[in-house]
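Of the protein chains in this complex, all but one are displayed in their positions.
The block that comes next holds chain A.
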Amino acid sequence: MFWLFLLVLTVIFIGPIVWMFLTSIKTNPEATAVPPTLLPSSPTFDAYEGLLRLDGAYPVLRWFLNSLLAATLHMVLVLAIASTAAYALARLHFRGRGALFVVIVSTLFIPGFVFLIPNYLIIDRLGWLDTVWALAVPGAAGAFGVFFLRQFFAMLPGELEEAALIDGANQWQIFTRIVLPNSKPALATLAVLSFLSNWNDFVWPIYVLFSPERLTLPAGLRLLQGAYTTDYPVIMAGAFVASVPVLILFLFTQRYVIEGVSRSGLKG
């Protein structure tokens, strides 16, 4: 009974993802047949072939590369600025540290949509509209990364650091040689979470990007849906291409991701 219940749930949760792939390798008549067929009678990768040409009208491969670039830049930026700030907030002493931390954390409680319209203007003023900077940079200022790493850094024992200080190490050396290497799980978690959120972002890219060749995959998929309203294998192929990197990333790092999520809710 228990196992049957779990099996049903598993089918419900994995089923749609499998269905997305199965549809993408069908011919359109088969994908839209009534009643639906489960498995493709003659699997074909035609839907992918057109989509993955760089020079097509709907350059999915280019969108893929744009997404990859934006998400990677974003991830690197988050790790760089959040880890340094978190180090200062966790282990250095300076005037205004407590107040600064409170200000940063309190912005976690402001709903994201408040920033959309003003940030659009700021991005416009910076001349970043329709560029990768508009995708990679603004979200990197989120308080989550700093908060998350600070909690982790604060729990590291102080002895190593003191020994290094006595040996004449400066703060930068302590940070790069002691704190960062000892924080690999936390850094990996933040890296994956920030990559995932940037890769999947939908609202922001559809407003700050205009040129078809500069779109990210989620933004491009919307164009694709408009263009191929009835060609479901093509649409599902596009959706599947957008899912593969995050699914692979998740399969390899799910322990970190799940741990990171559970840590974000409580503990610290």
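We take it that a contact is a pair of C-beta atoms (placed from the backbone, for glycine too) under 8 Å apart; a residue touches a chain by one contact, two chains touch by 3 or more; residues count from 1.
Quick note on the criterion: contacts and distances are computed from a predicted model.
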Problem - Protein name as given in UniProt for the chain not displayed, "TonB-dependent receptor", "Multiple sugar transport system permease protein", "Alpha-ketoacid dehydrogenase subunit beta" or "Cobalamin (Vitamin B12) biosynthesis CbiM protein" - result: "Multiple sugar transport system permease protein"
Exercise for the section: State which residues belonging to chain A touch the missing partner chain. Expected result: 2, 6, 9-10, 12-14, 16-17, 19-20, 23, 31-36, 77, 80-82, 84-85, 87-94, 97, 100, 104-105, 107-122, 137-144, 146-148, 151, 153-155, 158, 161-162, 165-166, 170-171, 175, 193, 196-197, 199-203, 207, 217-219, 221-222, 225, 232, 235-236, 238-239, 242-243, 246-247, 249-250, 254, 257-258, 261-268
